[in-house]
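Omission of a single protein chain aside, the complex is shown with its protein chains in their original locations.
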């Protein structure tokens, strides 16, 4: 079932250690099927060095395992909520990558301070509010998804235009048009979080002009883009 | 004698350069035998590139070498004291890894500021008090163990729940259920020490909520854990 | 057409990932032909892992593609303006390398604070002014070149003596006597930007003495140089 998607999701997961975004078994990547009925996701606590496509787990939108011998990532309920509320994305990555996690722990947005940011994120990358005791002690992983969704609603953001979020005291989730695209955004997020920390430390983290943000985002995205070979 | 354990301890020592935790001959890993009568430990000042299981040294709980041609690590008396007082651990790692050592020299606890920390350490990682002139000029390595033990007693900590400590002006010791597990905790410690330094530098090192700390630690440890494939 | 130069420019572009200056398809290197009629430049958005000399694009000084199947780098108009105004250089590199980009986003010159800097840059590396709304919304890439040229004119700098500039909120451009030489200066720039950030963070970024700057720059450059085997 969904063998091609398992292969694709497995390859995307293997990019995490390749790009230095995870240690040990940390992190997870998923992709939703085209009919948006099933999610293929990394199994929980399995080593990247031995991971293979047949280890991937297929769950339905209620979180039931419908294919696979292993338990899915413990963060699966977060992924499910995000796919339900963000129809504009089909891939999700979660890591504890160093710089994005530092910003998440500092509870600071990654501000749009340069064109590296503007090329991929159409504005600041938001940090969520703290989760309440009830949210943490209840369905924690599902509630993590809900607090992300709340953040995007309150700030009027779209998950394909700002394809990353920092969960306070936890770490980043990134989004994409497929599994690999969401990993790509994790790499870029780590880069801009690195830069932003170093600006913050100098007290120099002023936002770039809206004009420059528009110019760089829109020369890569949308109808009038002119970057690349298309 | 204890050939299997020598193999295991040698492999664990070789993880130190693999994970970038040591330079040259620095660092040492040990494991105690199941009957807790013997400790297998790295020899003093031997190169990792040529190290082999037969180089490992077996000492008894009085520090006498009972097997092996080489001198044991000069830190052996520290390991002995820790095994005597912490029956909950069977592996110990000592390094001068960069970020944990910086925090040890700054005499700052590594605070619990995010879920990466909470997944493995059930609260702040403590720094010891300064050692006295008498402790330093006396049985220094043994006293290093005793000041660690004092720190855990005073703060009411268990070495399997907070499997790391920073010795002031010196560096970290980490603990585990075996040699490899103690190295694993050295890697995680380095990661969270890195993050904490960068929060400290921004003046943003607020502790996470106890609820979130409980949630993450307990979803990975104890009777109700649900992470991984078990 | 210009096959030898394509080979050379391709090799220079491949140095960018080798020296860790770029991620993905970011960055671009060009060289101008000896008669200064044509520029050979990297294509837009093409992967370094598969890039080959025949992918290089030849444009004339009006930006028309005169050879090559791919679209040239979107930054081509910037390169053209720089070659027109700086006859003393024949190679240009643009990256978003981490440390130079941080300084560009902080809008701080990279000051001459040590001999590593003085060996290659005869004074501070300037940051441009912000671009205006009109400049951004108009011929943006051409105007990026013009604001660089304005910076060098106002500060009375020569592009072969200070072969680097930081475009505010964007990143560095570096110059050289050919494509490879401009990449070389990108590596050195990253090194001195790294050092300068760390001096800035300590509040210790005092300029070195003019005497020491003269000594180190002139022992490597000009008629009385005595470094190396020439």
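Letters are used for the chains, namely A, B and C, taken in the order the chains are written, and counting of residues starts over at 1 for each.
Here is the rule we go by: a residue touches a chain if its C-beta (ideal position, glycine included) is under 8 Å from a C-beta of that chain, and two chains touch if they have at least 3 such contacts.
All values reported here derive from a predicted model rather than from experimental measurement.
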| item | value |
| --- | --- |
| Visible chains in contact with the missing one | B, C |
| Touch criterion as defined above, residue of B:104, B:157 or B:212 at the omitted chain | B:104 |
| Subunit C residues touching the omitted chain (full complex) | 113-116, 184, 187-188, 191, 194-195, 198-199, 201-202, 204, 208-209, 211-212, 215, 219, 226-229 |
| Residues in subunit B touching the chain absent from view | 23-25, 43-46, 70-71, 74, 96, 98, 101-102, 104-108, 130-131, 133, 136-137, 140, 169-171, 197, 200-201 |
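Please note the rule applied: only the chains that are shown with their structure count from here on.
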| item | value |
| --- | --- |
| Shared interface numbering between subunit B and subunit A [over half = same, under half = different] | different |
| Superposition rotation for subunit A onto subunit C, Cα-based, multiple of 5° | 90 |
| Between subunit C and subunit B, distance of the C-alpha-averaged centres to the nearest whole Å | 47 |
| Cα-centroid distance, subunit A relative to subunit B, in whole angstrom | 33 |
| Per-residue overlap in subunit C, given as positions that touch at least 2 other chains | none |
